[in-house]
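The excerpt is restricted to a subset of chains, each kept in its original location.
Labels A, B and C are assigned to the chains in the order they are written; within every chain, residues are numbered from 1.
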Amino acid sequence: MSLSVDVRHTLGDFRLDVQFDAPDGVTVLFGRSGSGKTSVVNAVAGLLAPSQGRIVVGEQVLFDSAACVSVPVHKRRLGYVFQEGRLFPHLTVRQNLLYARRVSGNRSQDGLERVVDLLGIGTLLNRKPGALSGGEAQRVAIGRALLADPLMLLMDEPLAALDGARKAEILPYLERLRTEAGVPILYVSHNVSEVARLATHVVVMEEGRVLKAGPASALLSDPGMVRVMGVRDAGAVIEARVLRHAADGVTELQFSGGVLCLPEVEADIGSELRVRILAQDVMLAVERPSGISALNILPVEVLSLRRGEGPGVIVQLRAGTNMLLARITRRSADALDLREGSSCFAVLKSVAVAQTDIGLGLQS
Amino acid sequence: MDFLGPEEWQAVALSLKVAFWATLTSLPFGLGVAMLLARGRFPGRQVLNGIVHLPLILPPVVTGYLLLLTFGRRGPVGGVLDQWFGIVLAFRWTGAALAAAIMAFPLMVRAMRLAIEAVDPKLEQAAGTLGASRWKVFVTVTLPLIAPGVIAGAVLAFAKAMGEFGATITFVSNIPGQTRTVPSAIYAFLQVPGGEESAVRLVIVSVTMAMLALLLSEWFARRVARRISGR
Amino acid sequence: AASTGDALTEAAQVWEAETGNQVTLAPAGSSALARQIAAGAPVDIFLSANPEWMDWLDGQGMIDPETRRILMGNALVLIRTGPAWGKAVDITPDFDIAARLGPDARLAMALVEAVPAGIYGKAALEWLGQWDALAPRVAQADNVRAALALVALGEAPYGIVYATDAVAERRVHVAATFPEESHPPILYPGAVTRDAAEPEAAEAFLDWLAGPEGGAILQQHGFVLPSE
């Protein structure tokens, strides 16, 4: 279900003036601290009544100041993971998890076990939130939102307090929610790798306004976004199809620019995946290197070179119909005599594409 | 027990009955008014607040007199209640309960209101996002969180109802078995020469009972608090 | 009236034993009782410490004037803290209460504008010509028993109360008795109310109280019988 947000509101000195339309899937709000992300999410949830605007999810108008429409919060069927937990202190973890069931009169425990296992909170069920650690509380909050059987998920930095291993367990679940259950997700994150993995659509915010919005793959491959993401996190997102799982644990994927070898990916043959290739993980060579541990050596064409402020150069490459980004030093660019239109090879370690950067494609 | 004579026992039993019903029946109203005062934004909120506090400010005799004028058999409300519903308050234990409830009402409301104002609205919002209607939010989140305050308010009200005298004797007089509560009985004993001894006995009994109620409520409130904090 | 409770309790018990009828007493201040009766209290007999409240009720048509009568009377005494020593004197116009009080002690009375015992006491002091001097030194209690308590505890060395109150309190003694002419007669009128449930029995009890048996009990408690 698509999401259409048009919100104008004033909070003290802060002016929020946000318009964007997002298709099905995960819309990620991205932006610096204080740029208004939580405010937008609150408006969608109904916790903040904008002074002006219109919010539509799928067919349903949730808010329309012109038509005086405002669906009450509890009728919006949300699963909201708040930035600060907000667990009910008087209920046990189990009761917190089942709260949405209880108030909707549906007391079945369907799905409880699955979510509890996923989040690793099985031993906490009878505790009160006061006796949880920070990360445990956050996991319970996620579980509570998931178990609300929501028509829409709102997640405000849900994974910030979690360790890497835990994150890696939860992300695929969110992907599946997006893809299989078709639950639209509005997701706030500072973590580009999360963004790359989940986002269908990215909205970049700055000081209460939308700086840039668009499909995740386009936005993340846009060299102009490097400043916003930080160089370290710049990279392209490509869609690829699983070709075969080799016996030595390497999965081969087909994309428009050739075959990609990745460390074992858990996906059926034929399924579509999104792969994020960080600019800094791509090396360029003028001739095909040999005797090297990198498995992926792709012929590419240089589309543009873009100098940053520092000693780096962002090189936009074409591989088949896909775009790749590479970040190299000026010194290398000069030594290799790279210029627009030159052909060369992109060298990519197969392991450099991290597991967390591979997500299920939207078509599968 | 030999400690108290039958008449004294009667007064004790009556006081308990009066205080119990006064507390119980005023509880929902107290909660409602406390919610209105804590959360409501309507014109006349301050007026309501003032009216609720009246019994605290007025000398009890005046409150009793006003009750007599209003709820007496010939009073505007009392007459209607009597003729239409057959409910007589004047000079019955029900009237004593009414007087006690009204005198205790401000205490009850104040305690509850303070508790309601201490609840974090963010938790209520969270409940809303999970599909709870206003009423469900109240029952499943607000009410459990304010339970210690509600208990505190109820206990204050009970204690006050046990000790209420001025309004009660003015409104419903001092009829043994009907409206002679412990405080009225103490008063009656103090009016007769040599009655001090009986009065002291009754004071001891009423203090003991009120203390027990207090201890019970403390224990209860602590349990609830522990339940809430999860510690 | 509250101050008659003890005597009436005993009288009621005797009468109950004799006739098998049930008597329920509701002691309270005359003003409260009068207002309650006016408001429809289920009461058969009103016994007031103050003829004014009886008049007031009569004015409201709430009593049966036929049954109204004076049941008893009382005397006013000056009491002093401590057990009795010597004999009570009769107060004469040259009796100086202020001198006995000393420089800063207080004289305990019931409310001098409102409560019968206080009103009578004030009249008596006026009769003595000492009211203006004593007025600022009077500690007014809300009823005569409270005034008695103030003297009993020694908070105030002297007080003015009914003779009946002084009888039972061992911590005070009667220092002097006010002469009858010093104040309006202290009378306790009684009457059957208009709304009485059992007017015959009520009147019978009033008759009995006014008769010799009731009179004896009342006298025992220090009341004076009406001497017509």
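Annotations
In this text, contacts are C-beta pairs under 8 Å (C-beta built on N, C-alpha and C of every residue); 3 or more make two chains touch, one makes a residue touch a chain.
Everything numeric in this text was worked out from a predicted model, so none of it was measured.
Summed over the entire structure file, the copies of each protein chain kind amount to A x2, B x2, C x1.
Definition applied: only the chains that are shown with their structure count from here on.
Chain contacts in this assembly form an open path, with each chain touching only its neighbours along a single line. For chain B, the chain with the farthest CA centroid is A.
Put simply, the C-alpha centre of chain A and that of chain C have 91 angstrom between them. Averaged C-alpha coordinates give centres for chain B and chain C that are 35 Å from one another.
Inter-chain spacing, taken between the CA centroids of chain A and chain B, is 57 Å. Listed for chain B are no residues, as none touches two or more other chains. Taken together, the chain B residues at the contact with chain C in this complex read 61, 65, 68-69, 72-75, 90-91, 169-170, 172-177, 180, 188, 190-195.
Contacts from chain B toward chain A in the complex involve residues 122-123, 125-134, 136-137, 140-141, 144-145, 227-231.
By the touch criterion given at the top, residues 2-3, 5-6, 9, 24-28, 32-33, 35-36, 39-42, 143, 145, 164-165, 167-169 of chain C touch chain B in their complex.
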